[in-house]
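Removed from the display is one protein chain of the complex; every other protein chain stays in position.
We call the chains A, B and C, going by the order they appear; numbering starts again at 1 in every chain.
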């Protein structure tokens, strides 16, 4: 139950048969990516070069009503996007896909990730008299493509030139009047994969999309690779040279769905392994082990297998709690109880090991310990299926400031006392890469180690939009 | 993943302190009962005898928007209700609570259950020139109370007289201008329990409500008991004589939340026991055992504990699929995939035991077996944590006709072939009561055995509202 | 610009051809009746005896969205209703048509008017153990029909028996499984007329509906008459004996649309005559005469014709101000300006005669005089196209209490001073019947004279729904 907000989810499809209902496929795909972003969703469809789109706030049913889907047409290429929740209000213009008109017609674009040289790029563009309607990375990239397109022979070339200016983590999916294009950042920080659904090539943030739509996974897009799909089929290019890789480990810990396979590694398997390693590193005698739903479940099963302590359900999550509930003004002090309840029958009088995926601010952990104690747990041993989260991440769309990260200012013992557990154990930093050891890529573990895979010294984003008046 | 639709959920509160925000408590309580009904929700508040209410279609966020909650006032008594989904359109008048005016002022009422003598009562009332705006049991009961009130000295007396005419299963919660009243049917078929939230007495379908609101469980309402809460506190009466009891076993199998304790038995525990018994009755060698979310999970854990075969996650449920998705006109053939996906990493090349709560029509089971096979399962052994469901239930609000029940026309072996499993095992009818053996009540197991605890020969409901025209 | 709230509007259609889109006709008809009620609207369709309906709050576009119309079916009979605004919140159950089930199947019913023996009827029904979901007259009438139906051979007979118990003003339209029935009260207080739209018989509150739908007016329903339309055509019966008549004069003054013809008299013509009479009774020298939109326009034209003083536009009404605007919480003090503005060019430096339809509380008149003065009018002479409104009306759905009627406590001179006009003249009571002198009926002028055409001594409606609690 991470306090980190979800990532965005991207999707693109190029259909090869009149029969394919491109809007329906995109709509369904977004359901399988909904866990990556719940503040807004959008779909854009390429109707013979004319991009028709709808995007709005809310989860899919609210953002994409049937009546709006009906007017999107049934073109050959489509994009879909779900937007993460950063807690702040998000203007309509910040939703995706962004549909723009430029010298070569229309272009639609969406992304998952964060640029570390956003401010520099924006300052440069400002000096060139750019205007921005959003404050997001996507609009920056759109400008770079438009600028590059002036001096490029093709959209592929323009995209290549544009991304060569980017620093950061990104999975971009865009469509020109005639092509579907996907690019993954040179470090492969954010995931992007290629699949086929019946006749159509699709790009998606996670492989679970292909399963859900009855399609098949082809392969992960390689770091720095650009995939282009057009009427002649699928083509692969190098967008930017990739000398090392740094796949975000938190995708395994929290962001991705357990049935996703990421650069060769099952997310479920990685979580189970984290649980097994935890059992080795922080053994404790107890009556049973349980997980905090949803992301702690697999690790708890792993801990159970390794330790031989039986697995049981300790906490029940109310699956009906959504955005409407969270946005209510009248916030009772006991809202967290509605979201999570202890399963008293299992817990009462027992020594419980409870596995969560990560600890950011610490309040959720504290609440969980209280819940279990109130349900009669004799002992509560908390185990965290990732190391101490000490450093802000500048490579996701939502950055928790360092001062809010409890592990940046407390030791494990101090945190244990703060949350009121009988014992607390984090996965060791050293063993972390082990959880996804078959992975084709190296990892970014900056949130745990501070070793950022690229320069993050200029990530602060100025807000110069508040010159005082009067 | 039962194909049986959920029951309704009822809630009532009588507050004892000005500080209590009665609408907020009721609203939050309904979130904990949302699993019992998703087609509509309503809240009625007693503002010094004047009942103000709002009810509408949809899940809680849609049915009960903040703006409507704001106008309900902050009286001393309130009711809340979530309505089950029967698949049919439900007129606004069929939602609950029903707020009526009669000779003694206003009365609000809601219920969970089904009357078996509905048609007889309705015919009687029709002959007395009654008019009905709904086609539900609640309006019948309202009439009986109004009729009884004419010749009764008190509302308590009137309710007692009214329920003495009822046959069937019911948990009724109602409020008069000055009292909160709850009644449970004499067989205790439908659950109802009493708790305290801070200063207030509350009645609810399930005990998990009290946990969620930070309150405490006091006790189950006894079969045939009437609870009255007024300014002098809580009072208990006998509403109708109860000579035997017949608590619905399906509440343990499917309807209730695992953290609910029902007439002395934890629902989670009952499901685990069903799993243990299944392991004894239908052992099979396999690599792991998994459950169909949500209701098969606890039984799978039980099977695992008993058999020693390890527990793992085999299926992932998309928790974002709600009413809006299910109501879409454009229903792709692969919709079930979006709802449920197999966890390939765990399943591939493995012999899998999969536990589901029940089998009604059989299509869901068939789909689950297919999913697991496509994910590479070497063998799929399905185990059902309840006996063969052969007889229609006339004691819930949604009755699947006998001809649609696969177990009414096929043997277990035939079903096994139909769903394509390698083996199939149902819990034996004889062992069923065992799962809730500490229960203070006897059980209704009519859906499995055909032994209805009361006369169901006249349950058919005529529809005389279709006299041909022209 | 009367401060009296609008009446309701009723509509019924019995189609004779498969081609007729009965929902579309009803929907369009309601647009032509929208001026009679803006708080809610509803349509019920008889699909071979099964009544499907939708009703909701708001003006037509809000209350009757396309998606709801689509599910109403295309039966042979339909009802439509627009509900007046009384200022109070109206529960869903108080909207119309009311669709009920009773011993003979379903019945839908709606009305315009008010019963003077409501409380007595309700008390009687309460003693017979009735329950009410609304606090409206329609539900009372439904009960009386159900009660009468027990001892009647036909629905016609039952309706006749039921209305014989009613006292008051009413135009009722109802449909049984096979018949469309309309009844007008024996005094003919509220209007109801019969027309034909292409193949279909229709009943409507006003004749303008037939024009708008391209149909034809047949005749007014006579006081006390019952019209029945079934597969054999149209039949006329006497529902209750009518010895005198008392058509509401305010229908001519304010309620009806100018293009309606009411019991033989054009509403526009009646208003022009009122203007002519005013010119005779209260002549004054001025530069031009103008009307308060919408209802004062025709009278101003009449005043101009009679006096020879030229007609011009003095006030502009903002036609976009609707319910949403009026319901805003944040009510600026200058809201009335947004609704009405003086046409400075015409008014400045001029002596203005301004004609309004009526004066109830007096605030609107005061505001109008101020507006004209601020626009530079040298003199403002207000003329009212009806007599002094001194007595509450108990025969419409919205009764302004006597103490709020300015004419009940001030003389014309005092009102003139209160509103700040240079002179003020009301139409004389004696000349009032003159405005509709060709009318086939006599008139009710009780609001002006206090001569109620029937006993109104028991019209007060008790509210016994507020017994104190605690």
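Note that in this section contacts are C-beta pairs under 8 Å (C-beta built on N, C-alpha and C of every residue); 3 or more make two chains touch, one makes a residue touch a chain.
The structure displayed is predicted, hence computed values, not measured ones.
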item	value
Omitted chain's touching partners, listed by label	A, C
Per the touch definition above, residue among C:10, C:279 or C:301 touching the missing chain	C:301
Of C:244, C:310 or C:402, the residue in touch with the unshown chain	C:310
Option touching the unshown chain, where A:130, A:218 or A:335 are the choices	A:130
Touching residues on chain A - with respect to the absent chain	46, 48-51, 53, 71, 75-77, 89, 91-93, 98-106, 126-133, 135, 139, 142-143, 146-147, 149-150, 177-178, 231, 464-470
Touching residues on chain C - with respect to the absent chain	21, 24, 28, 31-32, 34-35, 59-62, 66, 208, 211-214, 257-259, 261, 266, 268-269, 294, 297-298, 301, 304-305, 310-313, 316, 318-325, 328-330, 332, 334-335, 337-338, 341-346
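Everything that follows uses one rule, which is that only the chains that are shown with their structure count from here on.
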item	value
Touch-based graph of the chains, sorted into line, ring, star, complete or other	line
Of all other chains, the one whose Cα centre sits farthest from chain A	C
Centre-to-centre distance between chain C and chain B (centres being mean Cα positions), rounded to whole Å	47
Separation of chain A from chain B, taking each centre as the mean of its C-alpha atoms, in whole Å	36
Distance between the centres, which are taken as Cα means, of chain C and chain A, whole angstrom	59
Per-residue multi-chain contacts in chain A, two or more chains	none
